[in-house]
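Heads up, one of the protein chains got dropped from this complex, but the rest are sitting where they should.
For chain A:
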Amino acid sequence: MIAIIDYGMGNLCSVQKGFEKIGAKAVITADPQAVLEADRIVLPGVGAFRDCMHNLEEGGFVEPILRVIAEGRPFLGVCVGMQLLFTDSVEFGLYQGLNVIPGHVLRFPDGVREQDEILKVPHMGWNQLHVTHRPPAFDGIKEGTNVYFVHSYYVKPEDESVIAATTSYGIDFCSAVWKDNVVATQFHPEKSQDAGLRILKNFAEIH
């Protein structure tokens, strides 16, 4: 069973419905015990890093998350759910994350030009994935596939070997990471039509 962690941040039904669509059973749960009992775990997240981290702590999710990751269970982080896996974020100050993947969460610089345009922040819309280190969850995902992003901050891992994909937005930023049983995406698979559903299906089928 797949547990989608509900810690009061964001639209979780889309993730659940995405799994349903590909024939996997996923439950949305606010109970840390259910996280410990699940065989796969999804950490979604929208909103500010500090609020997300605060809610994870208040909800008693930090220990269960660290434990299921250490035990090797398939774990998927999405958007801020990816950023929370890192050491810290500069959003609204400097806030500590889960530090599963050493590295930092940084803001896109303002006023960067690409061709004739000043790039808007948030980075919002469909952009291409350049797969550098293919995790099982990316089986069948073609080079250059468009996926849906909406974010103003991006992750920078200290160890570049965990980078699974990059995407270009003024800079080439890390749009997916893969470290052992943990895969995480800055984009939203549940909003990325067929390619996104394929990633959810792959994740649901990882052994």
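Structure notes:
Assume a contact is a pair of C-beta atoms (placed from the backbone, for glycine too) under 8 Å apart; a residue touches a chain by one contact, two chains touch by 3 or more; residues count from 1.
Here is the rule we use: contacts and distances are computed from a predicted model.
Of the names listed as "Imidazole glycerol phosphate synthase subunit HisF", "Neutral metalloproteinase", "Iron complex transport system permease protein" or "Germination protein BB", the one that matches the UniProt record for the absent chain is "Imidazole glycerol phosphate synthase subunit HisF".
Of the candidate positions A:Ala48, A:Val62 or A:Ile206, contact with the hidden chain is made by A:Ala48. Which of A:Arg40, A:Arg73, A:His104 or A:Lys191 touches the hidden chain is settled by the complete complex: it is A:Lys191.
Which of A:Glu57, A:Glu114, A:Glu143 or A:Asp159 touches the hidden chain is settled by the complete complex: it is A:Glu114. Panel shows chain A; residues 10-11, 13-14, 17-18, 20-21, 46-48, 110-111, 114, 117-128, 146, 148-152, 168-169, 188, 190-193, 196-197 of it touch the chain omitted from the view.
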